[in-house]
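Only a single protein chain was left out; the remaining protein chains are all shown in position.
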Amino acid sequence: MRLASTMLLISVTAVYLFLLLPIAIVVLASFNAAEYLSFPLAGLSFRWYAAFISSPSFTSAFLVSIAVGLAAAAAATVIGTPAAIFYVRFLHRHREEFRLAMLAPMLLPEVLTAIALLFFFNQVLIGTQTLLPLILGHIVITLPFVFLTVSSALYNLPATVEEAARTLGASAWKAFRRVTFPLIKSGIITGAMLAFIMSFDNVNVSLLLKAVGTSTLPIQLFDYLRYDFDPTAAAASTISVALTMLIVFAIDRIYGLRAVRF
Amino acid sequence: MTEASEIRVRHWLLAAPALSLIGLFLLIPYINIGIMSFRTPSTTAPYGPGYTVANYVHILSDSLYLSLLAETLLFATVTTAVCLLMAFPVAFHLARTTSRWRGLLYAGVLSPLLTGVVIRCFGWIVLLANNGLVNQALGTVGLGPFQLMYNATGVTIALVHVFLPFMILPLMTAIQSIDPHWEEAARTLGASRTRVFQRIMLPLILPGLQSGVILVFVLAASAYVIPMLLGGGRVQTLPTVIFQQLMGGLLWPFGAALALTLSFAVLASIWAFVFLGRKRMRGLA
Partner (left out) sequence: MSRLSIQALTKCYAGAAAVANIDLDVAEGEFVSLLGPSGCGKTTTLRCVAGLETPTSGKVLFGDRDVTRVPPERRRIGMVFQNYALFPHMTIRENIGFGLEMRGVRGSEANKRISSVLDMVQLTGFEDRWPRQLSGGQQQRVALARALIVEPAVLLLDEPLANLDAKLRDEMRFFIRALQQRIGITTLYVTHDQAESMALSDRIVVMFAGRIHQTGTPQHIYDRPATKQVAKFIGQANLIAGKVVHRCNEVATVDTSVGRLLCATNCAVEPGTPATAMVRPEAMQLVKECSPNAFPGRIMERHFLGNIVDYRVATADGTVLAIQALGSIVHDAGEVVSVQIDPKKAWLLE
C-alpha cells in the first residue's frame, strides 16, 4: 500500500513536471543574459524584453492580438449570453441539437473550420485583406466558451429566484435586470475572459485567416521559431503567459476556476 | 399572433444572433468546403470550372497520400496511448486528493491549456534541440547528444504535452463521479483492492475515458502547427501538407478533398473504437 501510494505520488509529480517545465523554461530563457539557454544560467538580464519593446513586428503583433481578442470576446459575449439564457430558461424541445450547434466550433477540428472559413471569405468577396475575417473566425471559435460558462452560471441559479421576483411584481425584463443579471454577472465576465484568452492564443485559425501584412502574436512567434531563434521570442512568450495568468487569476477570484469545464 | 406565440418568438430572438453566426460562418462554410472538394483544381485561380471526383480518386490511389494518412493516424494513436498512460495517475490523484493544494493542482492542469500552443512548443524546442537542455544534462554524464527534435520523437513528445490536459480532465471527472461507497461495498463483499479497480472503477471510468480518447485523437490527428515547429519540415503529416498546399499554391479543391479525407478517416477510426467498446459500455448511460 505504501509502495503504491509513493509510486502514485512520483508519477503525478513527473507528469506535472512534464506539463509545466516547457513553459517554465521559456520564462527562464527570457531572462537569460546569453542567447542560448544553458545551465547554469549565464546571467539575468532584461535585454530581450528591451528587444521586444523595440521590435516593431512584435509590438504591433501584440497590439493586434489584444485588439482582435477584445473585439472577439466582446462580440462572443454579446451573442453568446442571450443564447445561453434561451437554452437554459426557454428552450424545451431539441435541446441537445441546439447545444450541439452552439458547441460545434469546439467539437469540430479547428483546422477544418479554418480552411472552411478561408474558402468562404475568399469566395464571398471579403477576402483576407482586412482583419474582419480573422475577427469573425475568432468570434465563431470562442462562442462555445461563453455559452458554456454562462449556461453553467445560469444552472447554478435556480429559476425560483426569478419566479419570486415575478410574484413580487417585476416584469420579465425587470426580473432579469435586477435579479438574474447581477447573479450571473461573474459568469458572463468569466466567459468573456476565457474567450479573450482563447482568441489571444489562437494559431490554427489565425494562420489561415490573417490579413496580408498583419500578424498576431502567436503567428509572429510561429514565424520566429521556424526561421530564427533568439530569446526575444521568449520575452514575447513570457509577456503573453503573464497576461494569460493574470486573467486566469482574475477568473479564479471572480468566479472560481473549478467551474471552468470544457 | 397569440400572446403565447409572441413570447415564443421573443425568446427565439435571444438565440437568433448565435444561430445566425453558426449558420452563416460555420454551417455554410462547411457545406462549401464539401462542394469545393468536388470542384476542378486550377493553378491560375483557386478553382476551375465544373465538378469532378478526380480529387478523391487521386488521393485514394496515390500511395504518398495514403501513407501520409496512415502516418497521421499513427501519430494520433501513439499520442493518445501515451496521454492515456500519463493521465491516469494525475486524474486519480486530482479526483481523490483532499489536500488543500487541490485548487493549485487543478490550475496546474488547466494553465497549460490557456497558454498558447506556440509557446509550449517553444519550450520543447529549447529542451530538445541538439544543444538544448536535455542533451546538455545528458552530456554531463557522458551520454548523447540524441536527436530529439526534427523527428517523430520530438513531434510526439510535443503532441502528448499539448493534449495531455484534454485527457486528464474528462478522466478526472469520471473518477470523481464514482461513489466511494461502491468501492467499499465491493470490499465488504470480498474483493481485493485490485479486483475493486478491475471490476468497479475501470468499467465506471470507461465513458470518461472514451471521451478523453476521442478528444485527444481528433486533436492530434488535426494538428499542423506542432509538427511544423517540432518537425522542422522533415516530419510531414497530412495536416501540414494540407496547410502547405493551401498557403503555397492554389489547388484549393485538392486541399479540400485532402482535408475531408482526413476527417472521414478520423471519424471512421472513432466510430470503430466506439463500436468495439460498446459491449463494455452497456449499463452505463
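Lettered A and B in written order, each chain numbered from 1.
One rule holds for everything that comes next: contacts are C-beta pairs under 8 Å (C-beta built on N, C-alpha and C of every residue); 3 or more make two chains touch, one makes a residue touch a chain.
Worth saying up front: this structure is predicted, and the values here are computed from it rather than measured.
Among the displayed chains, contact with the absent chain in the complete complex occurs for B.
Interface note: of B:19, B:36, B:186 or B:246, the residue touching the hidden chain in the full complex is B:186. The hidden chain makes contact, of the residues B:69, B:125, B:171 or B:204, with B:204. Hidden from this view is one chain, which touches chain B at 179, 181-182, 184-192, 195, 199-200, 203-204, 283-285.
The criterion applied here is as follows: only the chains that are shown with their structure count from here on.
Computed centre separation for the pair chain A/chain B is 18 angstrom, with centres defined by C-alpha atoms. Residues 11-12, 14-15, 17-19, 21-22, 25-26, 28-30, 32-33, 36, 46, 86-87, 89-90, 92-93, 103, 105-112, 114-127, 131-133, 136-137, 161, 164-166, 169, 173, 218-219, 221-225, 228-229, 232, 239, 242-243, 246-247, 252, 255-256, 259, 263, 266 of chain B are the ones touching chain A in the complex.
Residues 8-9, 11-12, 15-16, 18-26, 29, 36-39, 78-80, 82-83, 85-87, 90-91, 98, 101-102, 104-105, 108-113, 115-120, 122-123, 136-137, 139-140, 143, 147, 197, 200-204, 207-208, 218, 221-222, 225-226, 229, 233-234, 237, 240-241, 244-245, 248, 252, 257-258, 260-262 of chain A are the ones that touch chain B when the two sit in their complex.
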